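To start, the structure itself, in structure tokens.
Note that one protein chain is taken out, while the other chains of the complex remain in position.
For clarity, chains are labelled A, B and C in written order, and residue numbers in each chain start from 1.
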Amino acid sequence: MKLFASRDDLICWLESLLQQRIVVAPVRVEGQTMFQPISKVEEIIFDFGNTTLSPKGWFLPPTETLFSVRRDDGQVELVPMLVEHDAVVFGLRPCDARGIALMDGPFLQEPSDTLYQERRSRTALVGLACHQAQPECFCTSMGSAPDDLSHVDILLTEVEDGYIVQVVTEKGKALLPKGWAKYKGKMPTPPQLKTIPTKEIVSAVRELFNDPYWERLADRCLHCNICAYVCPTCYCFDVRDYPDKGKVERVRSWESCQSPGFSLTAGGYDPRTTKGERLRQRFYHKLLYFPERFQEVGCVGCGRCGKACPVNIDIREVISDLQQLTEARSGS
Amino acid sequence: MGQGAKSEMDMELIQQIRDKARNLLQEGTVEGVIGYERAGDGLTSRPFFAYDSSAVERLVFDETCTHNLVKYLLNKKGKRMAVVVKPCDSRAINLLLNEKQVERDRVFIIGVSCPGVVETNWSHKGETLQARCRSCQLTKPLVYDVLLGRETSRKAEEETYSDIREAEAESVATRREFWQEQFSRCIRCYACRQVCPGCYCPVCFAERLEPLWVGIRIAPEENTLWQTVRTFHLAGRCIGCNECERVCPVDIPLSLLNRKLEKDVKRLFAFQAGLDPEEPPPFATFKKEEMLEFEK
Amino acid sequence: MALESPFIPYVAALKTAIHLTPDIKLLSVELEDPDIRVGFDYKPGQFALLSAFGEGEAPFGIVSLPEQGDGLEFAVRRIGTVTRALQELEPGDILGVRGPFGNYFPLEDYAGRNIIIIGGGIGMAPLRPVINRILQRRDDYEDLLIVNGARTPQDLVFQPEFPTWKAAPRTRLELTVDKGDENWKGRVALVPDVVKELAPSPDNAIAIICGPPIMIRFTLSVLKNLGFEDNQIVTTLEAKLKCGLGKCARCNIGEKYICQDGPVFTLEQISQFLEQP
Partner (left out) sequence: MSVEYQPKVVGFLCNWCSYAGADMAGTSRMCYPENIRIIRVPCSGRVDPLFVLKCFQRGADGVLVSGCHPGDCHYTEGNYHTRRRFALLREFLDYLGIEKERLRVEWVSASEGQRFAELVADFTMELARLGPRSKI
């Protein structure tokens, strides 16, 4: 179903949404565009390439309490955390919506991660189609598109005098006001993106595990966690207890496979000790382990990692390097 | 200077760097050369490791070469490496020599003259010089084995710390608010640490488990502890390459912390890091007779 | 109605804690909820996550057998903050249990075969329920050889059970230490050397091995020289894991998740992993 909303219509609708639920939307913070719960509709930024961090943080927050431990007269009660509000993530790009769909793989598989599941079911996704491709974008190479409807509840496409509103799911439909006119016009042409060859990347990767490529790439890698934290599909986490004045909270926080203690066991054993092995783990998780488990490559082509990397390690380049290496191997 | 003249000079310097690197590799003086190559955007640059003489053709040098390559020497201990070093980066060499992290005779320093570097982001090259370059007093590296390029004759501005002084004039509460807002954005990616040539503890205090000093919560109170202690570990050691601020994905103005400490270290101990490989940093030494502010 | 979070452990009480060695304690734990207690079914080789509230959670093999009926047992070696906190618990204190997780030793499949158990140090922990299950169903299996090594005589883990093990029919228990003391009259030798000397036949045999990486490495080459095939050698892998649910993505070795695909693997399976543990 396609509707049309003028800018005023849209603002009105957002005002009413804000009365009923938390609205998470792109806002400007010190020069950065970030997804944050807003208090006023005017805070929302409509004109942006993509946000610094992906909206995954709404579903898997950088830090959250899993449960708390209450002690009373020798009795111990484990108090679960609850998701108390309905929400809408407004203005996310189709690639990021796909990122959330990919995170559903690990988090909704049995037994499902209840905090994630609750947030997911109580949050509607209102996407904003891209009318311009950024230099870092390669979503079409990764199974998505600037106007991809697949993973949002509603997709907005900006046109000259307002927005085309594509209603994708029942959840989206329930969110909309009555009275918006049907849109009968044509859809604008989405921006064209440069594609990278991704054919058979999974099998290419499998063959190159022991290639010296990884140690060479790791030469310039700083082993910071930027790529993992800006990525819409990186989801590794750490869990630890926080005791404070008799109360204990079990907390989880984002963690990255580039951290030195990531795979180090208490016994002192670490399957990945070199920098190359650690860097390889990140790409293998995306390009091999994730597809083997969840049938899709764990990258949506948002390009954040390559853009944010201080030394320009770019997954696009890695993918094409791997394919060249494979070709060179089969050629020789 | 016209655009044409500028790129001509650049090409000459780049050729010199390539020739030197080829030479060093072919003669077996070093096992590898750490320099710069063009980044994937075709516009900016990124660190590059050349291990054979054919790879040296990828080496470049221009106003986008902001990275401090000295950091990488810490990963290549025991190996004979050559490294391309700008005047500012050479202070990091002095720091690491002073702290016995680098063996002078294993490192071949390809010093380059530098007209200053610009603000860059991926696929974006700024027009103006970085602030640190505008006040850079060095016309050539402080330490080198070979110096390539012409010594710069650019007139540097004086570092007046005007932004720091402005902050100092504010109330404590205003400053607290400012830094709380800044630190609340920190996502603890540790890029500031990973890029810093002065950060090389085998186990960082942020990762020590017993006792656990910094919790895993990515939240203001932990972020504040992390950023405060990290910058203070660099007091009298920070050489001002400002890489930490450049790499910060959420744009925390870390130079306001590092330069505050630099300013106070100058005032209290008359010391600036990385200028002299022999002179110990302020916390490695003391003067018996000195009277510091709280004693007066 | 809130969903049951898989991160919330079952509340359990420590029943007894006895020192097995100077740094290893056997914790006997009882789940508080009687329904959960009855429903908590597990097999030798599976693990659980124990919580010392305030310190955190860590994975441990379950060293008891469900048919024992008297609670869950864990051998906890003091190695970090969580294990120290667990060791400091007094009987009656509360702790958390999540599990059982992972796969198990397919002992039914080994019926009718000779079994060789090789364990070093705390590596004996996951092997203990294997031994006890075999002894319970002694007639199902052929000869049982147990080689158990430790640094010193004091560090041999399940000493109170040695007499039972020794007395069982067609069962041989060989103990060895790296360094003896004045009372030690047994072997002073490394586990791989003992295996080499005993030279068990690979015919119709399964070798189950667990211990420090260095012991495993050398023992594997001894076993291979004796003619053991990779599918006759079984081990259990250790990994850093935080959830046990296939979510935190920290315990993978190549494409395998230790918490879901493991921890028990044959050497044949491991040799096909992309990443080698």
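The criterion applied here is as follows: a residue touches a chain if its C-beta (ideal position, glycine included) is under 8 Å from a C-beta of that chain, and two chains touch if they have at least 3 such contacts.
Just so you know, these numbers come straight off a predicted model, no measurement behind them.
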Report task. Please identify which of the visible chains the hidden chain touches across the whole complex. Result -> B
Query raised in the report: Which residues does chain B use to touch the chain missing from this display?
Result: 167-168, 172-173, 175-180, 205, 213, 220-222, 224-225, 228-229, 231-232, 235-236, 260-261, 264-265, 268-269, 282-283, 286-288, 290, 292-295
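The definition used in the following text is that only the chains that are shown with their structure count from here on.
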Query raised in the report: At what distance in angstrom does the C-alpha mean of chain C lie from that of chain B?
Result: 50
Query - chain A and chain C, separation of their C-alpha mean positions in angstrom - result: 39
Report summary line: Shared-interface residues of chain A (touching two or more other chains) are 238, 240, 252, 255
Query raised in the report: What are the residue numbers in chain B that touch two or more other chains?
Result: 209, 212
Report task. Using the touch definition up top, name the residues of chain B that touch chain A in the complex. Result -> 39-41, 44, 46-49, 67, 71-72, 75, 121-123, 181-182, 185, 187-191, 193-195, 203, 207, 209, 212, 215-219, 243, 246-247, 249-251
Report summary line: In their shared complex, chain B is touched by residues of chain C numbered 80-81
Report task. Provide the residue numbers of chain C that touch chain A in the complex, in ascending order. Result -> 2-9, 11, 51, 53-58, 79-80, 82-83, 94, 96, 212-213, 238-240, 242-243, 245-250, 252-255, 274-275, 277
